[in-house]
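One protein chain is absent from this view; the other protein chains keep their places.
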Amino acid sequence: MRNDNYWQKFQRQRISRRRLLAAGGVGAAGLALVAACGGDDEPTADGTPEGTPGASGAPVRGGKWAFAITVDWGTIDPVTSVATGPQIFPRIYNTLVEQSRVNPEFLYADLAEAAPEQPDAQTFIYTIRQGVKIAPNALTIPERDLDANDAKVWLDRVQADETAVPRAMTNQYLDTYEASADGRTFTINLKSPYSYFLLRLGAALGGTIPPREFFEQNISLKDQGVGAGPFMIRPGTYQETGGIVLDRNPNYYRKDEATGEQLPYIDALEAFRISDRQARRTAFQSKQIHEYGAENAAEAAQLEQDIPGLQVFEEPSNQHISFTMHPEKAPWTDERIRRAAMLALDRQQFVDLIVGTENGKIDGLVHWQLGPFALPEDELATLQPYDPAGARELIRAVTGEDTITIKVMYPITDFQFHDQHLPIWRQQMEAAGFVLDVEPLDLTAWLTRYTQLQYDSSLSANRAYETAEIPLDFHAAHGPQGDDLYAVGLGKIDAEVEAAITASKQAGSSEEHIQRVLDAQRLIYQKGPAFLPIMSWTTFDLRHGFVKNYPPGIGESDWYVNDWWLEGQPS
Amino acid sequence: MRRYIVRRLLQAVVSLFVLSVVVFLLLRLVPDTDPAIVRCGLTCTDASIERIREELGLNDSYLVQYGTWMRNLVTGSLGTDWQGGSVSDELQRRLPPTVELLIFTMLVTILIGVPFGIISAGYRNSAADYVARFTAVLGLAVPNFWLAALVLLIPLQLWDYSPTVTTTVGFTDDPWDNLRQIVPPAFVLGAVSAAGVMRLTRSSMLEVLGQDYIRTARSKGLREQVVISRHALKNSLIPVVTILGLQLAGLFGGAIVIEQIFNIEGVGRYFLSALLRNDYQVVQSLTLYVGVVVVLLNLFVDVIYAWLDPRIRYS
Partner (left out) sequence: MSAVGAGILTTAPDLSAPASSRWRRAGTLIRTNPLGVFGLVAVLLLVVFAVFAPQIAPHDPEAFVGDGLLNPTPEHPFGTDRLGRDMFSRVVYGARVSLIVGFSAVLFGTLLGTGIGIVSGYAGGAVDSFIQRTVDTAIAFPILLLLLILRKILGASLETLIIAVGIAIVPAVARVVRGAVLSERNNQYVEAARTLGASTPRILLRHIAPNVVALSIVIMTNLLGTAILAEATLAFLGLSIPDQVTWGKDVSDARNSFPVHVWWAFFPGAAITLVVLGFNLLGDSLRDILDPRLRGRL
C-alpha cells in the first residue's frame, strides 16, 4: 500500500459513519449512534448507542420549537451574513457536506451524497444527491431539484462579491471548479492542500447554497429566501430586529430511516429576539423558549433544581477573551513590551474567579479544547509564565522607568463574561507596571475599530475558534480571512512567522499537521506574541425535558440535523 | 385667551425649530460619531465607507442635509435608518406598545397617587397617613429596574408564571395577553411616579384645606367629605396637573429600561440602539417627534393653568 495521505486516512476512518449518512436518511437510531461517539474519545468499534439523552420511544410529530436570538439579524443572505443568520441557514438551505468542528468524525452529507472523493489532496469530487427539492414559495423559484449548477453559480457569486463570507478561504485556496453537464458531479480544485477545506466549505457560516435563480435573476436575499432545506421561511414573519418563523418544507428529501416518515418531525421553528439575559432565562423557565445557554455551572445547577426533567449539555465553548496588541503601533512594536504584557497575565486567576477551575482552563495560542493542536500545559507554563516582576524588568529595560502608559479599548458588553474579565485584567496589568488609558466603546463601534485595526491594543469580546486555523491566523499577515481584517498579526512584520503559519495549513498528513501547528505556536512565542487568548470554558446548554433526541456533542452541526422531536410539550 | 394660545403655539414652533437645529448640529459636530463606519461593519473598505456616506447623504453640506430632513418631514416621511429601513415603519410598529405602556403608567400614577394623596391629607398625621407616605417614598427610592426584576421574577419562582417576554403582543391581536404583558411594567413605572403625585396631591390639598373659604364651608356645617370633594379637590389638583406634564418627559427614560427588562419592542429601545450606533436619522427624527409631544403637552397644561388663573396669562 502506498503512503496514504492525510485525507485518505481521514476518509477511511469515516467510512463506517458514512454508510449511515449516505443512505438518504438519518433516523433516530442512526443519529444516536453517531452522537454517542462524539467528544474526544476514540470512536467505539461497534456502533452501540450509549444512552443518548432524549432518545426514547417513537418520534412524535408536530409542535413548534422556540429559541432565542440575542442580536439583530442584519441580513439573512447566506452568502454574506456573519451574525445570527447561520443559525437558520442550515435549516433553510443546503450545504454539500458539513463536518462538525467539535467532532471531526461527524459528517453530514446534504446536497452531496457522501463525502467527496479525493484523487489527490487538492481535488474534491462531489456526487450530487438526487431529489433535493426546493420548497414551495412565492418568490418565483421553481420547485425543482438542486444540482451541481447551483453549487457552481454559488461559487461564481462568492468570487464576484467582495463581502461574501467564503471569500476568506476561496481567495487563498480556490483554483477551479466545475459542474458536470448532467448536474450530478461537482468538482473543486485547490491551489494547494488546505487542511480545513472540508470544514469551511460546509460550514453554516457561509457554506449554505441558495438556488441559483437568486443569483441569475438578481433576487435579493437580504430579507427573504427559500431553499431545499428542512424548513422554509413563513412569509411576513422575518423582522430584522426581531424574530422569524420557519415551517416544515413539504418537499424535503430526508426521511426517517426506520419509519419512512418525512423529516423533520416538528412543524415549525420560531426565533425570538431576547437580548436581556434575565428575560431570556424567564422565557426559558416559563417554557416560552425551549433552549437556553446558562452563564455558568451555578446557574445551570439552579435551573436544574427549579425545572424538573431539565437536560443539561456540557460542551466546550471554543470561545475566549483575548488581549490584542497592534504590533505596528508603539509601544507594541518592541517585542519586549509585548512579552511584558504576556508575563503580566495570571490566566489561572481568570479561570478561578470567573468560571471555576472545574469549568475552564488556561489557553495557549491555540485553546485547550483543540486537543493535540494545543501545546501541553507544562510547556505552556514555561512559554507563558505568570511573572509580573519579570514584566516590570522588561518595562524598565525598554523605557528606563517603572511604568508605561498604554491605550486600551474594549467593548461594553455582558456577553460571555467580558465585563468580568476587565477588572481582573486591569489589576494584573497595573501590578505589572502598565498604566491603562482605557477607552470603553459600545459593541458596534468597538467591533468596527477592531476589524479595521484602528487601535493600539484591545481586549476583545468572545470569539469562536472552531479549529486551530483561526487562532493561528490571528497572527498571520492578512488576518484570519485573508482580507486584512483583524490583521494585527506578527506575520505582518515577521516573514518567518508568516511562513510557519502558512505551512501549518498545508500539511500532508495529520501528524504533520499537528506538528506544524505546534511549531508555529512555539515560533510565535519566541518572537513575542501580539495576540493573547486568556482562557476557555465549558458551556451549559439547557433544554427542557420534552425535547427528545436533540443531538449532543456535535456542536453547531446540530443546526443541520433535524431528527429531534417535542414530546408532551405544553401548549 | 385665544391670543394667548396663538402666541404660545407660535413660540412652540420656534422651540421645536431650535430643538431640531441643536440636535442636528450636535450629532454631527461631535467627534468619532460617523454612522457610516458603524454601518460599514466587518467587511469595510474605504470605498465602502464613501459609498455609504453618499447613500446617507453625509457628504452634503449641513444646510442641504437639514433641508432634506425638513422636506422629508413635511411630506410625512421620517427618513431611513442606517440599514435603509423606513423609520416611519419602525415607529409604526414600536409606538403602540410604548404609548400603551405610558397610558397605563399614567393611569396607575393617577389612580394610585391621587386617592392616596387625598386620604393622606384628609387624615393627616394619622397612622394611615404615615404608612401611605412611607410607602410612597419607598416606591420612589427603589431603582426602577430593580422593582421590574422583582415583578418579573417573583411570580416565576413561585408559580413558574411569566407574561410573554418573547414578542410584543398587540392589543388587537390578543387583548388578554397584551394586558398581561403591559400592565406589570406599567405598574412598575407608575409606582415610582405615583409616589411623587401622591405627595404633591397631599401637600397641595393640605394648603387648600388651610384656606379661609374651606374654613367657611366647614363652619357652615358641611360634612368633611363634601368639603373635600366639592371645594378643595379642584383647586388642589392644579399643581398636580402641571407636574404630570413634566412626569411624562421623565417617563421616556424609564420606558427604555422597562422595555429592555420585559423585552417589549418599543420606541425606548429603538432610540437607545440608534443612539449607540450613531444613527443620525433615527435620533434626530425621534427627538423631534418626542419633542413635539412634550412641547404640546406642556402647552396644553399651561393653557389650562392660564384659564384657571388669569394672572398667569398676562405675565
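In this document, chain identifiers A and B correspond to the written order of the chains, with residue numbering beginning at 1 in each.
The criterion applied here is as follows: a residue touches a chain if its C-beta (ideal position, glycine included) is under 8 Å from a C-beta of that chain, and two chains touch if they have at least 3 such contacts.
In this text, all values refer to a predicted model and were calculated from it rather than measured experimentally.
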Option touching the unshown chain, where A:Ile424, A:Ile493 or A:Leu523 are the choices: A:Ile424
Residues from chain B at the interface with the omitted partner, ascending: 11-12, 14-16, 18-19, 22-23, 26-27, 30-33, 130, 133-134, 137-138, 140-146, 149, 153, 156-157, 199-200, 203-204, 206-208, 210-212, 239, 242, 246, 249, 252-254, 256-257, 260, 271-272, 275-276, 283, 287, 290-291, 294-295, 298, 311-312, 315
Where the unshown chain meets chain A, residue by residue: 277-278, 295, 298-299, 302, 349, 353-354, 412, 414, 419-420, 423-424, 426-427, 438, 440, 442
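The working rule: only the chains that are shown with their structure count from here on.
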Chain B-facing residues of chain A, complex: 66, 68, 74, 82, 162-163, 240-243, 272-276, 278-279, 282-283, 285-289, 306, 442, 444-445, 447-448, 451-452, 483, 485
Complex contact set, residues of chain B against chain A: 37-38, 40-45, 83, 85, 149, 152-153, 156-157, 160-162, 164-167, 260-263, 265, 276-278
